[in-house]
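The other protein chains are all here in position, but one chain of the complex has been omitted.
Going in written order, the chains are labelled A, B and C, and every chain counts its residues from 1.
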Amino acid sequence: MSGFFLPRTMSGRASLLPAPPWFYSGEMLTIEYEAAPGAVASLLPAPLAPVADRPDAVAAIWAEWQCCGASGEELLDPVRAQYKECLLVVRCRHAGRDWSRCVFIWVDSDASLVRGHFQGYPKKLGEIWMTRPALIGRAGPRLARGGRFGATVAAGSRRLMEAEFTIRGQAESAGFVNAHPMLHHRLMPRIEADGEDSLDELVSAASSDVELGPAFIGDAELRVFPSPTEELETLAPRRVLGGFWRRVGFTFRGGRTIADGREG
Amino acid sequence: MSGFFLPRTMSGRASLLPAPPWFYSGEMLTIEYEAAPGAVASLLPAPLAPVADRPDAVAAIWAEWQCCGASGEELLDPVRAQYKECLLVVRCRHAGRDWSRCVFIWVDSDASLVRGHFQGYPKKLGEIWMTRPALIGRAGPRLARGGRFGATVAAGSRRLMEAEFTIRGQAESAGFVNAHPMLHHRLMPRIEADGEDSLDELVSAASSDVELGPAFIGDAELRVFPSPTEELETLAPRRVLGGFWRRVGFTFRGGRTIADGREG
Amino acid sequence: MSGFFLPRTMSGRASLLPAPPWFYSGEMLTIEYEAAPGAVASLLPAPLAPVADRPDAVAAIWAEWQCCGASGEELLDPVRAQYKECLLVVRCRHAGRDWSRCVFIWVDSDASLVRGHFQGYPKKLGEIWMTRPALIGRAGPRLARGGRFGATVAAGSRRLMEAEFTIRGQAESAGFVNAHPMLHHRLMPRIEADGEDSLDELVSAASSDVELGPAFIGDAELRVFPSPTEELETLAPRRVLGGFWRRVGFTFRGGRTIADGREG
Partner (left out) sequence: MSGFFLPRTMSGRASLLPAPPWFYSGEMLTIEYEAAPGAVASLLPAPLAPVADRPDAVAAIWAEWQCCGASGEELLDPVRAQYKECLLVVRCRHAGRDWSRCVFIWVDSDASLVRGHFQGYPKKLGEIWMTRPALIGRAGPRLARGGRFGATVAAGSRRLMEAEFTIRGQAESAGFVNAHPMLHHRLMPRIEADGEDSLDELVSAASSDVELGPAFIGDAELRVFPSPTEELETLAPRRVLGGFWRRVGFTFRGGRTIADGREG
């Protein structure tokens, strides 16, 4: 049977995902902050360790994407190409180097959800909104000093987080938390639901063909709201470090299996 | 009681709409075509008449907007500011001049729906998608020769229309069908449901503070699909005239009541 | 041109609504409570007055409906027939009698939204959920003592209200607040946006052919959350009076214009 993902068929046409490469073009709003001491460490399973420098730093990221496979056909049927996401990224230490790691994430399409599960992102569905810059007219901020942006994420009929960002100027980079290759676990419990996993891999992935637009830096606020199905209060901001906005393009071609927990 | 629209309260805060001015910034894809002879005329109630020149011309338009009121607060809570729409615009003759007139339209927010009903647009809810241009990365067309865009609209779990557009170059304008002030009917049947209307007005409205980005012209296709609740087949394209893409900003400050049908 | 509502065409097929009668079958959860003294009165425009007995009583209602026109065709294409709503109903005094009046309401379909605007309900779009009773299996309450139900409403990516209800037993009725004919204003501001209305009617409407299932009475809780676009805190519960659950069927055939504010 053919098809990169399920459902597999003779032709592979019904697969929820084409095989990589996957191309992305989009806009990212990043708000970096420090959580309570130990909050990040408590989300890192062994053998991952906190980083030495600013171990409680977190990046709250909103992104709006177009994404397509090698054929590019999704771009002409944009219900298949466009989605938004909101994610919380931390850093961790493993095998002698620093990594970025997504600990919570919400997206608004099924293709993005399962691309994420394939890559080890713990994606749930949510409703994500972020202000778009405007080139003309009065209904949008300019990409210039004073431009103000808002962003929200909701799931389960509840608002989970909201952010505001005001541009102060241009910057050399767009933050340090989400700046490393990603280190994720891919998990699938055994069908027996016996507490064991059928899939338990530590994997890494890095983007290729990265293209970066100008980075804008500014002041930011981030508010976190309670939900019985989330744990955002424990990762709530104690001190906001700054905000960034940038256009990004990249390609995902695959990652690398670092460890298979079933073989350990 | 205060509030521009319902629900009205002491403070007016709960009103689904703030009073104008309403500011818009967005992107528009326009596909102009000729429908079957007489198709446009059959959608014009008396005393509106078809225009003399190319009377069967139609513009199928997809637009993605940010919209806010005078306070601009919606821009920082973008679930309240962003929406998409797809509309079919024709021209008509009345009182010695030509007008544009929206005959069918779908939007994806309640604020936009009732702003439309206030303005005489016959808005329904739908699911609208249109390709966004990309500045970087491989997941989006450039605003340049060869850039390809797709657009779709669905309602009632059915796709109603889909379009493709390929840029050939820049143009002086973005079409002629949607180029006049709008001439619309505002209607509300009597609560007695007796075949009479409590509101039956002919109104006109024009945008102010219009800002236009560069216009791109190109080749276009438009496909129309059947639905038991729509009448798009009768307005289906016989000959596509061309396509256009442009960024637009404008302000809506109100319109003018031309005739009140209740006053005879 | 034909069609009960917009858009009007030669055939009338595209109208967002068929002409009444409209048939409804559904399930209603009602939570009655007392708001702060004067809270209800502050929502009543002159000449409506508070009722003498328990003037601050409010009914928070969740309902899940199937609704169709005379042809019944929507029932075979249920995306057109099914919707949910959440509304706050109060009572008022006018012309020597008591009336019910909806002051805030959220629904999840466009047909319901505009049926509401036609009837004077100040409908907005929202996301509404209510527990369904179960006849078999363990994933739902029974319609019997101890059966527990939840209900939520959200709009603008924010939860606005949530309720819980536990059946104590059967009852003769399902509350007193929503028990009168409805007295509503129908409003449409002038296109000039000059502070005047083109439509400003006081209308009444009552259901006909009402069929009532057994009523269940019980204990209830209701929580109200803040939103910048709503005014629910001012109508928040001070004391819950009780909860009710009942199946309801009825027909809407039209109402009566009581006063036209433009003629006053």
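Basically, a contact is a pair of C-beta atoms (placed from the backbone, for glycine too) under 8 Å apart; a residue touches a chain by one contact, two chains touch by 3 or more.
What you see is a predicted model; the values in this text were computed from it and never measured.
The chain not shown here makes contact, within the complete complex, with A, B, C. For the chain missing from the display, the contacting residue among A:E34, A:D77 or A:D209 is A:D77, taking the whole complex into account. In the complete complex, the hidden chain is touched by one of A:R54, A:H117 or A:R148, namely A:H117.
Here one chain is not drawn; of A:I31, A:A59 or A:V203, the residue touching it is A:V203. Take chain B: the residues that touch the chain left off the picture are 127, 129, 152-154, 157-159. Listed for chain A, the residues touching the missing chain in the whole complex are 1, 4-11, 13-14, 16, 19-20, 42-43, 45, 73, 77, 79-80, 103-104, 109-110, 113-114, 117-120, 122-125, 156-157, 185-194, 198-199, 201, 203, 205, 228-231, 253-257, 260. By the touch definition given at the top, chain C reaches the unshown chain through residues 23-26, 65-68, 72, 75-79, 81-82, 127, 129-132, 134-141, 148-152, 162, 164, 209, 211-213, 247-251.
As a convention for this text, only the chains that are shown with their structure count from here on.
Distance from per-chain Cα centroids to the pooled protein Cα centroid is smallest for B.
Across the assembly, the mean Cα position most removed from that of chain C is the one of A.
Chain B and chain C have Cα centroids separated by 30 Å.
Distance from the chain A centre to the chain C centre is 40 Å, each centre being the mean of its Cα atoms.
Contact of a single residue of chain B with at least two other chains is seen at positions 77, 79.
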